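Encoded as structure tokens, here's the structure I'll be asking about.
Not every chain of the complex is shown here; the ones you see sit where they belong.
Chain naming follows the written order as A, B and C, and within any one chain the residues start at number 1.
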């Protein structure tokens, strides 16, 4: 489920979360719980919510957040055309300062697409 | 088409754009043109694109941009539930620092809803 | 409890919060609840936490958030010297771009001090 880079990213994320939880008190734990509730099915689909998370992360220029949402967008079955249009909205809103992040977003997306294609080929 | 506050906002925006255009050279005009192209129907619907514009504006905390996209979301027929879920994603991504903008976004939305309801009543 | 400007600010804030709550679903309500939990007595005093909230608001340049925490710092009995040193840390971290917000922070603080002094005089 994903490319080698995506898997390494998820593994590190899990490990670091364990360190956070070692020190976390109740309010911090509640924030982490709330964060995951926000992307669940509701009036908006998880697909749209992940796009919202991705584009917010792009305009705020956080690489780790972008990676996370690129992987989640891939898992939700978003197409390359949808992802590209979402990122383009973010690019125009956030300006050329987002371009380095946009590049890395597409690089990870490209890896995830190739992984998917090679899996389809094997099957 | 909208509340008094929405109409005043749109009028001022048009006037200020005229001043910009008085000084604008070709690249600046191209940027303004590109900006409007980004929200057109494509792989993503204008509705989803306006939500992306709104939530990006919330996390970047730009009141005028939020107002503009709240009005556009209203015009695209987004429901209160959809708007609320989109803004909530932005709130969790961007933190409590976005709350004053969130308040003003809901205040304008509320006005637009009341206007809509009073019109339905009249009809 | 505060200057006329502080009282008007608090009144408007309450009104706008009512509009937010009219549309809020459970996760949004949880965020608002969590936000208020963060400033309670713990390993750090409310005084230190309010200073953290104030300086964060200064470097992120949110006038409403600054106003809110200036009022709360006043209520927590922070001295002018403590406030000034906190804001100065924020100024150096966040740069001259924070100066317009710094000016308005001191203007509100000054009003709150004068109100306090005139009350002491009356008593």
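Here, a contact is a pair of C-beta atoms (placed from the backbone, for glycine too) under 8 Å apart; a residue touches a chain by one contact, two chains touch by 3 or more.
Values in this document were obtained by computation on a predicted structure and should not be read as measured data.
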{"item": "Complete-assembly copy number [criterion: all chains share one sequence; 3 shown]", "value": "6"}
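Simple rule for what comes next: only the chains that are shown with their structure count from here on.
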{"item": "Cα-centroid distance, subunit A relative to subunit B, in whole angstrom", "value": "25"}
{"item": "Whole-Å separation of chain centres (CA-atom averages), subunit B against subunit C", "value": "28"}
{"item": "Interchain centroid distance [CA atoms averaged], subunit A/subunit C, Å", "value": "34"}
{"item": "Contacts with two or more other chains, residues of subunit A listed in rising order", "value": "34, 38, 42"}
{"item": "Residue numbers on subunit B that touch subunit C, as the complex places them", "value": "61, 80-81, 83-85, 87-88, 91-92, 96-97, 99-100, 102-104, 106-107, 109-110"}
{"item": "Residues of subunit B touching subunit A in the complex", "value": "34-35, 38-39, 42-44, 48-49, 51-53, 55-57, 59-60, 65, 79, 81-82, 84-86, 88-90, 92-94"}
{"item": "Residues on subunit C engaged by subunit B in the complex (per definition of touch)", "value": "13, 16-17, 19-20, 22-25, 27-28, 31-32, 35, 56-57, 60, 62-65"}
